[in-house]
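Sharing a structure, written as structure tokens. Questions coming.
The other protein chains are all here in position, but one chain of the complex has been omitted.
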Amino acid sequence: MSFFDTSNLVLAHEIISRYPKPKSATIPLLHLAQEQHGWVSDDAMREIAELTGTTPAEVKGTGSFYEMFKFHPVGRYMVNVCTNLSCQILGGEELLAHAEETLGVKAGGTTADGMFTLEDVECIAACTEAPCLQVNYRYKLRVGTEDFDQMVHDIRDGRADDIPEHGTLALVRQAIPAGTGAGITAPENAREAPVWMARNDVPEGSDDKDGGA
Amino acid sequence: MPTHSYVPHAPGYVDNEGPKIVTSRFGYEDSFTLERYQATGGYQALRSALDKKPAEIHSEVREATLLGRGGAGFPAGIKWGFLPPGKFPYYLVVNGDESEPGTYKDRLLMERDPHQLIEGCLITCYALGLQQCFLYVRGEMALAQERIAQALNEAYAEGYIGKNILGTEFSVDIVLTWGAGAYIVGEETALIESLEGNRGMPRLKPPYFPAAVGLYGQPTIVNNVETLSNVPWVIENGARQYKTYGSEKSPGTRMFAVSGHVKRPGVYEVEHGVTSFRDLLYGDNFCQGIRDGHELKMFVPGGGSAPWFFEEQLDLPLEAGPVGAAGSMLGSGGIVVMDETTDAVKAALRLVRFYARESCGKCTPCREGTTWEERVLQRILDGEGRPSDIELLLDIADNISPGPYPVAADPAQELDAIPFPPKQTTICPLGPSSVAPIASTIRRFRHEYESKITKRDVIPVAAEKAMS
Partner (left out) sequence: MSPADEANTVNVTINGSEIAASPGELLIDACERAGAYIPRFCYHSRMKPVGMCRMCLVEVDTGRGAALQPSCMLPVSDGMTVETETDLTKKAQDGVLEFLLVNHPLDCPVCDKGGECPLQDQTVAFGPGESRFVEEKRHYEKPIAISDTVYLDRERCILCDRCTRFANDVAGDALIHFMDRGNNTQVNTFPDEPFASYFSGNTVQICPVGALTAKPYRFKARPWDLEETISTAWTDSVGSRITVQSSRNQVLRLLGVDADPVNWGWLSDKERFAFEALNSEERLGAPLVRNDQKELVATGWGDALDRAVAALQGTAPERIAMIGGARLTNESQYAWAKLAKGVLGTDNVDAQLGDGLPVEAVLGLPRATIDDACRPGGTIILMGPDPKEELGALYLRLRHAVLNDGATLIEITPRAGGLSGLASHSLHPRPGELPALTAALVAAVGGEAVDTAGVPAEAITAAAAAVAGPVTVVLGRASLAETGESIADAAVNLNALDDVSFLSALRRGNIHGALDAGLSPGLLPGRATLSAGSERVGEVWPGVPESAGLDTAGILAASAAGDIDVLVLLGADPINDFVDHAAAASGLEGAGTVIAIDLVRNDSIEMAADIVFAAAGPTESSGTFTNLEGRVSVCEQKVTPPGTARPDWMLATELAHRLGADLGLDSPESIRAELVSVSPVHGGLSEEALAAGRIDGVLVEGNGDIAAPAGTTAGVPSNDAYSLRLVSTRSMYDDGVALRHSHSSRGLARGLDVRLSPTEFDKLGVKPGTIVKVESSRGHLLAPAFADPSLPPGSAHVPWSASGSPASSLIDAGAPFTDVRVERS
């Protein structure tokens, strides 16, 4: 029984084909699984192991190292409030406390309706716009308590079209059209210098500055 | 209210009136599109590079003294020279895993000008014979991933990437890949591990540089997003022109993110080496000083891992050498300014907690030590500190980073600076970085610690339970 649906399975193979070694696709495939399912299930990891020629233990070993992968169901919207230094000194912790009160869950918890999971996170690289947060990795900057309440309201009311559901990151994927790629370079199959480096061998002062191209 | 002069489509970025090398297109709302990029001279550097020998491109970058912008500040041209001849294939890995507390500029460069980065990658691959490029973006940066994916797709369609680029024999793929939330992956060998599908744990040194043994055991150049974003300009305008900006040892510009208690926090492109902290924090074109009614207490000069600076260090130039001698580092260009309302112990705890949470768990001193530091600090803040806790903290710190830890001078106590970098009992600097806030604050604000712990001199109840 396949975990990935048909189109994602095609995508999974395409992703794997970009790396010299299939195991390199582990993290992108875990993201793909999370995009399809909202979180990463054991079945997903078993399938990723099969696709990448590893064991499920290796996939989980890798996946569990990274915070973004959730191995149990989470809310449709992941609300990540930054409390690191720049945000802390401008109200990040107060914002988190407000969020906990508003959503009725502690950081790490998921609301009963399955809409929100609240997290207390490390620096999200928007320090000048403190306090800040991300909802499904989309930024909300200089967030006051009223802004927060409005945001929650909008999401609950379905007025958050700009934020995809949890698991989806970029809305655009890289696609290398057939015939345009240079192809993967694996340690086993590229022991020679690439052809263009031969230009270096043209003696200094040669008229043929283009290396004969 | 702080003064805003933000570019609305690039929140955080402040357009000061200095030279612009990497942020020149930030003013355009559509700066991330191929159309705008080409209309503003984009991909011309690639074209001109392809007319030259690869070695000439390398020389130009070496000549420009383009310093790495990831934190260590190592010259890119020299790093590139570490590739062992003939041991093909070589790879390029772009470090877009920006996550140092207080730092952001790579995110803006990826979101606002992805083609500039891509062009930098292509030129670098051409110059060094790198045969595949992996552009690793921090997992939490969805928009950056999206903009880069879009840009890559456009560039492939136009023949800038892939097979026989612009009709030449130069062929290389750039693969967008992304992380999933782990600060340590910003360390270049951990990044390579992550890219290989592993836990992002730093590799043993030696070998010291991935240029010798990197991705899949092959020679690999790992460069930061900002570093590579400089490359097209350097090639287009030449090293000589590049060196007209900045100082002799630190030419060009650098991006700094200044956050915290300043009037106009923001990300600025600043002339390297010739601007001082005071200019940046107080200058009219920059942050315009501490917020009204308050005064500077301390500031983090180069990302969360940097020992803290104070009033006395404000006149130091933004240049690695003097900052290192003064006991800290420019690091990743993240400056966090704190005024007198900031609780030094609380602020230190927040950074220590960061390192405890982000420790990869590989080296014992970091895995156990950072968490222990956090718990002692938390105990002190919770009013359950013991008089011996300050010495305990310093000794835990000493077991992670042995010997005198880099700190700024403190004229009031007639204490000299201890120069950067710290020593370490660990593989990478993450564990030792946790000591920066502890060493900085205990030296300067020991009384703040003492005032929190002299109240109690008993073993807390929870701890007693644990011991029984």
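The first chain written gets the first letter, and so on, giving A and B; residue counts start at 1 in each chain.
In this text, contacts are C-beta pairs under 8 Å (C-beta built on N, C-alpha and C of every residue); 3 or more make two chains touch, one makes a residue touch a chain.
All values derive from a computational prediction rather than experimental measurement.
Enquirer: With the full complex in mind, choose from B:Pro19, B:Pro402 or B:Pro419 the residue touching the hidden chain.
Expert: For the chain that is not drawn, the touching residue is B:Pro402.
Enquirer: Using the touch definition from the top, which of B:Ile21, B:Val94, B:Ala182 or B:Ile438 touches the missing chain?
Expert: The one listed residue touching the chain not shown is B:Ala182.
Enquirer: Going by the contact rule already stated, which one of B:Glu312, B:Glu368 or B:Asp410 would touch the omitted chain in the full complex?
Expert: B:Glu368
Enquirer: Touching the hidden chain in the complete assembly: which of B:Asn16, B:Ser171, B:Ser276 or B:Ser359 does that?
Expert: Only one listed residue reaches the unshown chain, and that is B:Ser359.
Enquirer: Write the list of subunit A residues that the hidden chain touches.
Expert: Answer for subunit A: residues 42, 45-46, 54-61, 64-66 touch the chain left out.
Enquirer: In the whole complex, what residues of subunit B lie against the chain that is missing from view?
Expert: Touch set of subunit B with respect to the missing chain: 182, 199, 204, 356-365, 367-372, 375, 379, 388, 392, 398-400, 402, 423, 425-427, 459-460, 462-467.
To be clear about the criterion, only the chains that are shown with their structure count from here on.
Enquirer: Mind checking the centre-to-centre distance between subunit A and subunit B? Centres are C-alpha means, answer in whole Å.
Expert: The mean C-alpha positions of subunit A and subunit B differ by 20 Å.
Enquirer: In the complex of these two chains, what residues of subunit B are touching subunit A?
Expert: Interface residues on subunit B, with respect to subunit A: 11-12, 51-55, 86, 88-89, 91, 98-104, 106-107, 126, 129, 131-132, 138-143, 145-146, 148-150, 152-153, 156-157, 159, 161-163, 168-173, 175-183, 194-201, 216-218, 257-261, 265-267, 300, 304, 334, 336, 338, 341-342, 346-347, 350-351, 354, 357-358, 360.
Enquirer: Tell me, which parts of subunit A touch subunit B in their complex?
Expert: Answer in residue numbers: 18-21, 23-28, 30-31, 52, 54, 61-63, 65-69, 80, 83-86, 88-90, 122-130, 134, 136-139, 141, 169-177, 179-187, 190-197, 199-200, 202, 209-211, 213.
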